[in-house]
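What you see is the complex with one protein chain gone and the rest in place.
Think of it as A and B in the order they're written, each chain with its own count starting at 1.
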Amino acid sequence: MRYLPLTPSDRQAMLGVIGAKSIDDLFADVPAEARLDGPIHGLPNHASEMAVERHFSNLARQNMTASHTPFFLGAGAYKHHVPASVDHIIQRGEFLTAYTPYQPEIAQGTLQMLFEFQTQVARLFGCDVANASMYDGSTACWEAIGMAGRITKRSKAVLSSGLHPHYVSVAKTMAQYTGDTLDTALPALSPVTDSARLLDAIDGETSCVVVQYPDILGRIEDLSAIAAKAHEHGALLIAVVTEPVALGAIKAPGEMGADIVVGEGQSLGVGLQFGGPYVGLFACKEKFVRQMPGRLCGETVDAEGKRGFVLTLSTREQHIRREKATSNICTNSGLCALAFSIHLTLLGEKGLRGLAELNHGLAVQAADRLSQIAGVELVNDTFFNEFTLKLPKEARPVVRALADRKVLGGVSLGRLYPDVDALANGLLVAVTEAATMEDVETFATALQEVLA
Amino acid sequence: MSTINQSGWKPEMGSAGETGPATYTGNKALMLEEALIFEIGTTGTTGVDLADAPKVTPRLGNLARHRDIGLPGLSEPETVRHYTRLSRQNYAIDLGFFPLGSCTMKHNPRLNEKVARMEGFADVHPLQPVETVQGALAVINELAVWLIKLTGMHGVAMTPKAGAHGELCGILAIKAALEARGDPRSVILVPESAHGTNPATAAFAGYAVENIPATSEGRVDLAALKARLGPDVAGVMITNPNTCGLFERDMKAISDAVHAAGGYVYCDGANFNAIVGRVRPGDLGIDAMHINLHKTFSTPHGGGGPGSGPVVLSEALSPFGPIPFTERHADGRYTLVEEETASARHPHSFGRMTAFHGQMGMFTRALSYIMSHGADGLRQVAEDAVLNANYILRSLEDVLDAPFAHSGPCMHEALFSDNGLADGFSTLDIAKGLIDEGYHPMTVYFPLVVHGAMLIEPTETESKVTLDQFIGAMRSVVQRAKAGDPMLKSAPHHAPRRRLDETQAARKPALVWREPEQAVAAE
Partner (left out) sequence: MTRYFTEDHEWIEVDGDSATVGITDYAQSQLGDIVFAEVPAAGATLKKGGDAAVVESVKAASDVYAPVSGTVIEGNAALGGDPALVNNDPEGEGWFFKITLSDTSELDSLMDAAAYKAFVDGL
């Protein structure tokens, strides 16, 4: 077996040192009725590298891939070009096969990278500080709601109807067990968000308002008024960013008064991967840092006075505080954070702004082209690289019919909001730098055919 | 003679025994210092060439970002060098032995990396129509079947993102099951030796946490546990094999007692590597157990994630598991059970735990690892992991205090204490001494039930030669700690950094980089 170095004679010699007759002696504490006497029945035995690879190749071929199809899906996961050097670097064994940097003297590579990552995220979001990452955007969003509860000692969260429905579902799952109440609503196919509802709902019981920016339908609205009203009532504003590339073009939530900004970092460096692993981004105002979940890397010096980095403020965490910890999170998303950080370093501010401009420009052109199709309306007045179309019929079968024509033409709102008639004709279309105007034309032609 | 040695090149050995001078750069040959991107990059530099953006009238409302963001860029060569230099300051399994107890730092096969990067898996969107992702759903389903069969359980929730997220999944399933039968309970019992995630998870789900005492053998005290069970106890969270490296002999009796009292049994499966293929948790009465794919099934730890924590569930808890999940139909087609179909197919689900389908990139890697080993190889994995740990236990117990060595064989990890070191010497000093010897230290100061704990988990992917070298190094470091060698107190001496000032880091947290003048102003 190619991954197991012990030889039969090694095993014999080692059993001798241990003073055991056979390997079974070492499992003597397992009660007899639970001991298996051989390999589990009904499962295949070991396989060669070639056989395993062939199996996966066969399965991989059954999937329609984003790179080989005109592709317009978004809704919290975006197809962006990832520079080749990103994947090369994250495959270096020193990053790939290291662990959480518990021994800082021999983990400065990971620690310095995390310090850079935290700084990049904080600056991108317009916040003071950021942590070393969470599992993904949806769990980061929930953790932010929990954090706001700890800070304000209140339990009512007001969620914008523009928050990704799966993020809302995750929050609902958690809230039913923690006693938090969530004030939620469904979005409408309207150019404006429900910020009026949010402003009305904020009161002295509110722990936080949660607003996605740009929202699930792609709309962009100023958060300042919501922040002001929340602060007036002692509540926090949590902003959720599922497309960080947008922040190369639009104001950071922190600039508009958000107290906690969380997000999904998949767009930078990570790739689609059918939904995971992704990387949760988590930033906030400095005064709230002791209530943050997750790992934090901080700067310090070593015994010779050289700059170095360590994991810090660990007393917030489960391994020390146990049932009083700010979160149960342990492993985060280190390697994806590295990929994010490398990609953002390659882009730099200039590249990020250029990338954002390119995304927005292509999206504007695509929106104009697609809304020329008879019966198709553009819902948004504002958007970054994703917008909502209102089709003359239910969007879900349209998406399937487009797939039959080898076009992955967006996410139907029917998939995200099943059984909501008012949204059934909505189609969410994302256009990134990975799409060409030819792709847009292919999409438009196919859509026209399907709608005819 | 012709011209004698015109270039003047005369190789010589230099003089031995001198310590080198401090260098101008701070570098030491291959040990290279690296500045921060904020010090070497500029906001006007980019390592990416982009197409020109089409000229359009922006539709951004009035929200264009005008202020500087402060994100430095590097060209591609600078980027590759920056991160390559950083990488060389990390210890990693690829470099050497990494016996971090309870973390299962085993070899990460590169085949797994290759298959995870196949476009058919890496480049598909989670919300594509299911007809276009049949191969991806097949991977999830095949892995699910393996996990169910390997554990002898009824169902599996694939979406949890890491071990602690899996714990939460299991505890929420327990809570949902209790609520469904109109019997909400308030307490979860957790042994003192548990991972911190266990009590944190239970508390996060709204439970009061109470400790279960251990016996002098290092196992759960069954009598004390039984005495505490009652109508307020929702369940127990037991790690098996436990964090002292011991198999909980009474596991079945524990499960029976908890079930008789109306509670459920959660098993922390962090240490499943010790028993995979030899014991099925389902045969021990477990109701829920997470499996860290990044431990037992070798997906890379990546410097702290991503992990993946599928949770196997008993028949009693399966109806309450999270959405979405894959369903295989008689014709071989796969569909997803998600919000739309959950009310018909899975009406008791406690809900959704994450935006999409879990850690697909980890599923491909874990399935590749599992298929490579097969049922026979996985059994050998557990046997070799346990053999290696016992070899270390018995090779060190004469020099290091092993508080549970008398409790029988250990499983996948060997536990030692700091008892018997010279005055003023601690587990920390041994750890730092091991760094100078070229090893990643074992887990230190965990579990909490042993003073100055040292938890050594070799895993099955280490050869006897490696173990023998480590044992020699460990014996040497321990002898120095017993003899009070002052050089050990200041170790490591040869790492990229000496001991770091964690007190300063915590007293004055500097969590982001600030321009020097800003940093001064902030003080």
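Keep this in mind: a contact is a pair of C-beta atoms (placed from the backbone, for glycine too) under 8 Å apart; a residue touches a chain by one contact, two chains touch by 3 or more.
From a predicted model like this one, the values you see are computed outputs, not experimental measurements.
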item	value
Hidden-chain contact residue, picked from the options A:Ser85, A:Ser314 or A:Asn328	A:Ser314
Footprint left on chain A by the chain that the document does not show	290, 314-315, 320-321, 324
Residues of chain B (touch criterion as defined above) contacting the omitted chain	445, 502-503, 506-507
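As a working rule, only the chains that are shown with their structure count from here on.
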item	value
Rounded Å distance between chain A and chain B, as computed from the means of their C-alpha atoms	20
